[in-house]
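Only one protein chain is missing from this complex, and each of the others stays in its spot.
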Amino acid sequence: MALFVLQRLAALVVTLLVASLVVFLVMEVLPGDPAAIMLGVNAREDTLAALRAEMGLDKPALERYLIWVGGLLTGDLGRSYTYGVTVWELVGERIGLSLPLALIAIVLSTALAIPLGVLAAAKRNKAADVGVMGFTQLGIAIPNFWFAMLLILLFAVYWRVLPAGGFAGWDAGFWPALQTLLLPAVALALPQAAILARVTRSSVLETLGEDYVRTARAKGLSRRAALWRHAVRNALIPVVTIMGLQFSFLLAGTIIIENVFYLPGLGRLIFQAIAQRDLIVVKDLVILLAASVVVVNFLVDLLYAVLDPRLRGARHGL
Amino acid sequence: MTVTAPLLRVEDLTLDYTLPRRRLFEAAPRFRALNAVSLQLAKGESLAVVGESGSGKSSLARAVLALERPTAGRVELLGRDVYALALGPLRALRRHAQMVFQDPYGSLDPRRKVGWIVAEPLDALEQGVAGDERRARIAEVLESVGLKARDAEKFPHEFSGGQRQRIAIARALITHPDLIVADEPVSALDVSVQAQVLNLFMDLRERLGLSYLFISHDLAVVRHVAERVAVMCQGEIVEEGMVEEVFRRPQHPYTRKLLAAVPRIGGARRGEPAATAAP
Amino acid sequence: MTLLSLQDLRVTIDTPDGPATLLDGVSFELAAGQSLGVVGESGCGKSMTALAVMGLLPAAARAQGQILFEGRDLLALDEDALCRVRGRRIAMVFQEPMTALNPVKTIGDQVAEGLRWHLGLGRGAAEARALTLLQRVGLPAPRFSPQLYPHQLSGGQRQRVVIAMALACEPALLIADEPTTALDVTSQAEILDLIAEVTAELGMALMLITHDLAVVWQNTAAMLVMYAGCVVERGATAEVFARMAHPYTRGLLAASPHGLDADLPSGHRLATIPGQVPDPHQRPPGCIFAGRCRRAADACLPRPPAERTLVPGHGVACLFPHDDEAPA
Partner (left out) sequence: MIGLAVTLVLVAVALLSLVWTPYPIAVIDVPGKLQPPSAEHWLGTDQFGRDVLSRIMAGAVNSIAVSLVAVGIGAGIGVPLGALAAARRGLVEEVVMRFNDFTFAFPALLSAVMITALFGPGAVNAIVAIGIFNIPVFARLTRGAALSLWQRDFVLAARVAGRGRTRITLDHILPNIASLLIVQMTIQFALAILAEAGLSYLGLGTQPPNPSWGKMLNEAQTLMFLAPQLAVFPGLAIMITVLGLNLLGDGLRDLLDPRLRRLR
């Protein structure tokens, strides 16, 4: 087991390093003179020079890269030009919104998708199955930002039950803050739930066809017992990997949804940073988000080994 | 090729597989599939290799056909060291040795017509042959295994297990090889179909003077296709000799254990005292 | 009392190209503690018969006729009642040990599961019982701890675990569907020994399904020969092997390579059975084997031949059975 973890950890570190290298190249080296891009072409020479000095552009690329990565590790991400505040503070404020939003979305989509997927597989080609497949077909086809707009139209415009956007902030009390996150979370969760339900269904269908489920039935277990005790447990293994992959889709979704609902989260921050050409913030956020995707996939790999003893590297056969 | 050299000579062949590492600092465990195996096969002569799964008989088949480079030892085909040859000369040598596999449903490419499949060795090893001559060669081998020339236009899924195995044999025959390595060619077939394919192997041997390296876990089958047998256990040949000799007076304890375990019609029976032996 | 009695069992299955008949009137009896061999080539319906008895036919299959077990018709039972019979009174061992066990559960759990399901044993009692069962099938702790996972065992060892699972509730009937086909000949011998021991010890009836005539000869008291969904010959194993009345049975014996008996002339060709098994969608009206039988005559074509009894206990479904001694 230790070997398995170490191998995965090595892969993680390599991937992170390469990712940071690429981000640094794209964001600092390729554009030639980041300062010019940030201030626009007609900026006065002295302000340009001051910015360059502040960003340390005069040092050789490698040195800047090492400083930057050092900063990443110690949390010193440099100062945003437009906001005049360190990037770390910027992120600190906004993570309080994006993270819970993502978590609610994950919980919602998993809680909805896995039971639906299992139900559809158990009742293959019957009403329940056709219904679930129809729902998932739609769920995948509807773009989440359009779905969000429809939700706003329905809940905020007609029924005026939920706020159309904006974020009350956690200090305004738990429930009101949660309320503002409800619609966005549902909009985020729908496509993920649809994909997850389909994957769960086909995975459970596959395991239902396996010999050991027939063995369980031959042992006298009822159809339901064989499904839950044997089929579903094995079916979850591929489903977990898909959930790992879905996190990166969820990330992209968050950026869009935060803009639809005008929520001041990481997504909106990155979007505004582009508009203001604040390369420092964009660079740091991109690497942070990319790193989170890689780390989540690393955790999913570990969960994979926990679920499937064959990967646990238990003692070799007798 | 020197006339005197045997068709196939294998000297001290050793093959190790490296398994994924268990512990970080421990070297990767190595599994010795073949341990200093030596055997010889003259032209026209056939040798059967029997043994249980994991005895290394399939690894031997692959090593002999230059599919897996051994850790040590030599494989000589028609007097030439297979693993010392460059690609070109090795390709020329491949014409003389082809292979038949166990699973009739896995050994034919489902997306290709039978004609194309059977002609693949021809197209790869004898580039010059094309057009009518190629069609004639395909028809010839298909008929030689009891199929019809027009079957060349069909796809593998249109044939039964036994017929597919005939197609695989036709593919092995098309370059007129001297040696056919057959890895459990009849084990996946029903008894009645097995009989037909075994008879085909016997006919081909007599008609074309072929040599077989016939691999099987079923001792009863061996007798029909080869005059000599080698018994393998854990990567080593523990006994080798004429089939009658080995089956009637097995020397090695493992061979004796193997022969005793095979249920025989008319032999001892379980659950009953010495039954009235049927004729 | 006959433990199991099949009367005119018929199984048809709906396929994309129309209904196909898999079993066409299979009938036989099996007394308690007796061993019955069911032999035939692939597609003859031997496994389908076993699945019918277990009530595990595929969804698209429909069964008619009667399967009387301990006095009750299994075909008439509802799913819950069947669940109380499966594993409790009838157990089954399958062909493919590599996939028959759940890869993510320990062998101890899988053996104990039957006990806890049927007998309601607590976790501790079930685990203890599982330990003795594994011991009984030749997998003694500590070398084979119940905490092991299937991927850590060889084919033969996994088949022993499946047998231990089958013995858990000491059923009256053990159905073994080609239990040793996927194993090496030495493991096959050990597993067949084990099956013989446990069935004798627990007085269990055994239904051994195989394609290998020699395995039937060696391990069963009575036998059935099946071809394309019908029983073509039945009787005491010694009787059937002595006479081999049905042309298909005799053809099967002639085709089996018994090259171990060394006194074969060189170049000896195996007798083969011409043609192929008829398509289950278009079954010929008359004798199912007529198309491939050298002894077939016009009389064989209109109706399937009724079963005739040559000698008490030895029946054959053929109008012109061989009546001479079976060849060696």
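Remarks
Note that the chains are named A, B and C in the order they appear, and that numbering of residues resets to 1 at the start of each chain.
Keep in mind that, in the parts below, a residue touches a chain if its C-beta (ideal position, glycine included) is under 8 Å from a C-beta of that chain, and two chains touch if they have at least 3 such contacts.
All figures in this text were calculated on a predicted structure; none of them were measured in a lab.
By the touch rule given at the top, the unshown chain touches A, B in the complete complex. Touch with the chain that is not drawn comes from one residue among A:Tyr65, A:Phe155, A:Trp228 or A:Phe249, which is A:Phe249. Check B:Phe101, B:Phe159 or B:Phe247 against the missing chain and you find that the one touching it is B:Phe101. Of the options A:Leu6, A:Ala43, A:Val85 or A:Leu153, the residue whose C-beta touches the omitted chain is A:Leu153. Although one chain is hidden here, its contacts on subunit B can still be listed: residues 65, 67, 90-91, 94, 98-99, 101-103, 106-112, 117, 120-121, 124-125, 168, 171.
Taking the whole complex into account, subunit A touches the unshown chain at residues 11, 14-15, 18-19, 22-23, 26-27, 30-31, 137-138, 140-146, 149-150, 152-153, 157, 202, 205-206, 209, 245, 248-249, 251-252, 255-256, 259-260, 270-271, 274, 277, 279, 282, 286, 289-291, 293-294, 297.
The rule is simple: only the chains that are shown with their structure count from here on.
Counting C-beta pairs in contact, the chain pair with the highest total is B-C.
Between the CA-based centres of subunit A and subunit B the separation comes to 53 Å, rounded to the whole angstrom. With touch defined as above, subunit B holds no residue shared between interfaces to two or more other chains.
Residue ranges on subunit C touching subunit A, taken from their complex, read 54, 56, 79-80, 83-88, 91-92, 94, 96, 99-105, 113-114, 117-118, 143-144, 148-149, 151-154, 157, 162, 165, 168.
Contact residues of subunit A toward subunit C in the complex are 210-212, 214-223, 225, 229-230, 233-234, 237, 307-310, 314-318. Of all residues in subunit C, those touching subunit B in their complex are 35, 41-42, 155, 184-186, 188-189, 192-193, 196, 200, 211-215, 217-219, 221, 237-238, 241-242, 251-253, 255-262, 264, 266-273, 276, 325-326, 328.
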